[in-house]
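Just one protein chain is left out here, and the rest sit where they should.
Each chain gets a letter, A, B and C, in the order it is written, and its residues are counted from 1.
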Amino acid sequence: MILTTKILPRYAETDQMGIIHHSVYAIWYEEARTIFFNEIGIKYDEIEKMGIMTPLIELNCEYKKPAYYNQEVEIRTKIIKLTPVKFIIEYDIFNKENQLINIGKTTLAWADSKSFKIINLQKKYPEIYKSIEEIVEN
Amino acid sequence: MILTTKILPRYAETDQMGIIHHSVYAIWYEEARTIFFNEIGIKYDEIEKMGIMTPLIELNCEYKKPAYYNQEVEIRTKIIKLTPVKFIIEYDIFNKENQLINIGKTTLAWADSKSFKIINLQKKYPEIYKSIEEIVEN
Amino acid sequence: MILTTKILPRYAETDQMGIIHHSVYAIWYEEARTIFFNEIGIKYDEIEKMGIMTPLIELNCEYKKPAYYNQEVEIRTKIIKLTPVKFIIEYDIFNKENQLINIGKTTLAWADSKSFKIINLQKKYPEIYKSIEEIVEN
Partner (left out) sequence: MILTTKILPRYAETDQMGIIHHSVYAIWYEEARTIFFNEIGIKYDEIEKMGIMTPLIELNCEYKKPAYYNQEVEIRTKIIKLTPVKFIIEYDIFNKENQLINIGKTTLAWADSKSFKIINLQKKYPEIYKSIEEIVEN
């Protein structure tokens, strides 16, 4: 599954170069991730209450072209890898001219929300694991 | 004119109290303001290129109830005052239960984007002034 | 007591006007507040663990002059009002030329960190209340 989300860059997200600041992209990835999981019926806020957290363990961003205030961008989000202890999501961001301006990858761990320890999702929550497994893009 | 905008609170906008951090509301007001001006055909990024800036000179926020990650809020935005040199916008934020959770007011100046000096919008850009005047809510 | 804190404005805090974005000031107030309470021996993170939270209930900012990236500012912080259920802090921000560029006021409630309900600090934690009472600036 590839989910397409649209984001309107905010004024507060610009910097004095006149472009969207590079730190903002990780926040956009996260918004795209939230909506991705909402779509498949696994709401982040609900799984957090169930005891699952997904702390980031790695972040990679490639900046190809700038994004600008009030110029909508489109994020295409897909899970590219899933293991019992972690998963990797890729985000491809396009501008209005359909140019690929940014590529992001986030590696997230499955962790217990109390102890912060890594959990084996496949063992602890086999149903959630299975429903994610079905939508991984290879 | 009262414009209604919806915002999905981001994870990055939460703090360790488990609620949306108070500094985020000013950014939401600004997003609502951008969409408000887009709606009436006066795009912020375009008027900035024309030479008009609208620096904030005063901000007031009342926090009545918390907002939460992934729980959509609705912002009702209206211009409540306009003078040749400044204008005041009010933002009323509601949660899903239709409870008023936050009230914001921003006072913005009309300024020249090169010199940063206050301008008299009514004299310099009478058409823009007039089109805004027509939608002020008293 | 008036506490003086210095902050070096960050690049990420600028916007495309070339100045520090207005939403950043509330974050600076909060940093000044943290250091203020560290100084008087009442660390925020520790009182939070004790069960006290201080949610913001009102924020007021006046923007007089811009702040700029890499141009240090000085914040003078003082508690100007204390009641058993809330307190008000004022922040005066100065640039290198000793010009007052921003005035902030935050009203914070004393609340229980579990129930989020307002508490009477004077009754529940009389010693903390007393030590704060002694440093209020009138």
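We adopt the following convention: a residue touches a chain if its C-beta (ideal position, glycine included) is under 8 Å from a C-beta of that chain, and two chains touch if they have at least 3 such contacts.
Computed from a prediction, not measured in an experiment: that's the story for all the values here.
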Listed residues A:Leu8, A:Ile42 or A:Ile57, member touching the removed chain: A:Ile57
Full-complex contact with the absent chain, from A:Leu8, A:Ile27 or A:Val85: A:Ile27
Sole residue of C:Lys6, C:Lys43, C:Lys64 or C:Lys96 that reaches the chain not shown, by the stated touch rule: C:Lys43
Positions on subunit A where the hidden chain makes contact: 16-17, 19, 22-24, 26-27, 30, 48, 53, 55-63, 66, 113, 116
Footprint left on subunit C by the chain that the document does not show: 8, 10-12, 26-27, 30-31, 34-35, 38, 43-45, 68-71
Residues in subunit B touching the chain absent from view: 11-12, 14-19, 21, 23, 69
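Quick note on the criterion: only the chains that are shown with their structure count from here on.
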Chain closest to the assembly centre - both centres taken as Cα means: B
Turning angle required so that subunit A lies on subunit C, C-alpha fit (0 to 180°, nearest 5): 180
Centroid spacing, where centroids are CA-atom means, of subunit A and subunit C in whole angstrom: 33
Multi-partner residues of subunit B (at least 2 other chains): 26-27, 30
